[in-house]
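In this view, the complex is presented without one of its protein chains, the others remaining in place.
Here the chain labels run A and B in written order, and each chain numbers its own residues starting at 1.
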Amino acid sequence: MSAVLVVSRLAKSFGGVHAVREVSFELAAGELLALIGPNGAGKTTCFNMLNGQLAADGGSVRFEGRELLGLAPRAVWRLGVGRTFQITATFASMTVRENVQMALVSHRRRLREWWRPTARLYREEADRLLGRVGMLEQAGRACSVLAYGDLKRVELAVALANEPRLLLMDEPTAGMAPQERIALMALTAEIVRERRIAVLFTEHDMDVVFAHADRIIVLNRGRLIAAGAPAEVRASAQVQQVYLGSRGAH
Amino acid sequence: MLAVRHLDAYYGRAHILADLSLAVGTGEVVVLLGRNGAGKSTTLKCIMGLVRAAGGEIEFAGRRIERMEPYEIAGLGLGYVPEDRRIFTELTVMENLEVGRQAPRAGAPAWTPERLFSLFPNLAEMTDRPGGRISGGEQQMLTIARTLMGNPSCILLDEPSEGLAPVIVDQMAAAIRSLKAEGLSVLLSEQNLHFATEVSDRAYIIEKGRIRFAGTMAALAANEDVRAQYLAV
Partner (left out) sequence: MLSSFFIQTLNGLASASTLFLVAVGLSLIFGVTRIVNFAHGALYMLGLYAAYSLIERLGVTPLGFWGGIAGAALAVAVVGALIEMLILRRIYHVPELFQLLATFALTLVIKDAVLWAWGAEDLLGPRAPGLRGSVELFGKPFPQYDLALIAIGPAVLGALWLLLNRTRWGTLVRAATQDREMVGALGVNQKWLFTGVFALGAFLAGLGGALQIPREPAQLFLDLAAISDAFVVVVVGGLGSIPGAFLAAVIIGLIKAYCVGVGTVELFGTTFAFSKLTLVAEFIVMAIVLVLRPQGLLGRPHGLQRVAAAHVEQPLRPAGRALRSAAIVGLAALAALPLATTGYTLVLMIDILVFALFAASLHFLMGPGGMVSFGHAAYLGLGAYGAGLLLKAAGWPMEAALIAAPLVAAAGAAVFGWFCVRLSGVYLAMLTLAFAQIAWSIVFQWDAFTGGSNGIVGVWPAPWLAPRPAYYLLALALCGGAIWLLRRMLFAPFGYALRAGRDSPLRADAIGIDVRRVQWAGFVVAGACAGLAGGLYAFSKGSISPDSTMAVSRSIDALVMVLLGGVQTLSGPVVGAALFTWLQDLVARGTDYWRAVLGGAILVLVLAFPQGIVGALRAWSGAREQR
């Protein structure tokens, strides 16, 4: 299986503090890779370098052979990388359907049109995507009134709009109830497997991680300290010590 | 000391707290356990008047406080320590304490900077350093010390162990135990069961804005089901 994403020796420091040091890993099509680690381990920093929001100090990030470092987020997206945010980012003044339509309009490069109403563009396609994530009934509602779990689903539909080959999901289930988390992640896993999308996600909920990740990489203090199948990572003494162990005395 | 009855709260249309009731006795340490987004912080903010309750009653020191302004509530001797610390980063450590200073209060321990420095020795060495240039653990100590400067009889502590190194978490636990020894009542919110067990007398478990369990720490320790359902990571 060839790698869709190859990250090598990625590094970043803030004012002399090494937030991410020499992190390297690969990701194959259709694979779900979880990035875990304690608060402040560098997960978000790592993530933001991959998606172009933060400039890296060194290393390289190759997506299908193309270097992503140095590209703006929108350019990364144009190459076929979708993303969801830890705190959902949607267009609050638009309906659920319009949010997806905007992504489709942008994908087809029709943002500059100024005559034809947006509402008529790619409506069926948007509805198909919304149907896939179970949000079709709420397609006409404003995003500002949705429940949090539903916003996460909208984000997923938006992220799928440009037919991505790689999906970056920053804490996809943060702030959701346990049952909802499992359901959302199960849905995500199903969709990405049928479309052979590679997924990199960070997550705090270990139930979600162990239930859905094909592989796990663990960050601590900016360094990659473990990588492997869920069972291996779970068994690692070092991981136990820095992360899983301290999370609760049960 | 503090009693909350049938509290309801909304953010926009989202129902955050539903029919929530809890009580804290004098000199008692009570923990509100639950996951991210369960409603712990909102409960504390509601009590403090920072989020308006849509319904229900809150009673503190014999007064109804649910319609009061935060400064009036603080004036009654209820202290609030926010989750995100909210240190005044441009003020020095000493100035941060000064902002919290209130007149001594009958029936509550009286604090001076010197006494607080013996509780949190790290702070004593950096009185002139700006609040933005001390470590996360020191900020957590400072935010508690700042609230104690108001000489409260009860404090609300929002996730004091979050994001702290294990060593600092231990210091924090010791500090809370000594506050209890001074006779202070504490309502804290936590996700870390281990930390909560070390310092608390009783626990409430909150999930989706509702209380799902109430009992002593021993009862919680004995109840595997509740822990698995609401607290398991």
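By our rule, a contact is a pair of C-beta atoms (placed from the backbone, for glycine too) under 8 Å apart; a residue touches a chain by one contact, two chains touch by 3 or more.
Because the structure is predicted, anything quoted here is derived from the model rather than measured.
Contact with the omitted chain, checked across A:12, A:43 or A:107, is made by A:107. Among the residues B:2, B:20 or B:74, only B:74 touches the chain that is left out of the figure. Within the set A:142, A:183, A:211 or A:227, the residue that contacts the chain not displayed is A:142. Within the entire complex, the positions of subunit B that touch the omitted partner chain are 48, 50, 69-71, 74-75, 80, 82, 86, 88-91, 95-96, 98-102, 146-147, 150.
By the touch rule set out above, subunit A reaches the unshown chain at residues 51, 72-74, 77-78, 83, 85, 89-95, 98, 101-103, 105-107, 110-119, 121, 142, 144, 158, 161-162.
Following the convention adopted for this analysis, only the chains that are shown with their structure count from here on.
Subunit A contributes residues 39-40, 144-145, 147-148, 174-178, 204-207, 246-250 to its touches with subunit B in the complex. Listed in rising order, the residues of subunit B touching subunit A in the complex are 12-14, 35-37, 162-163, 166, 192-194, 197, 207-208, 227, 231-233.
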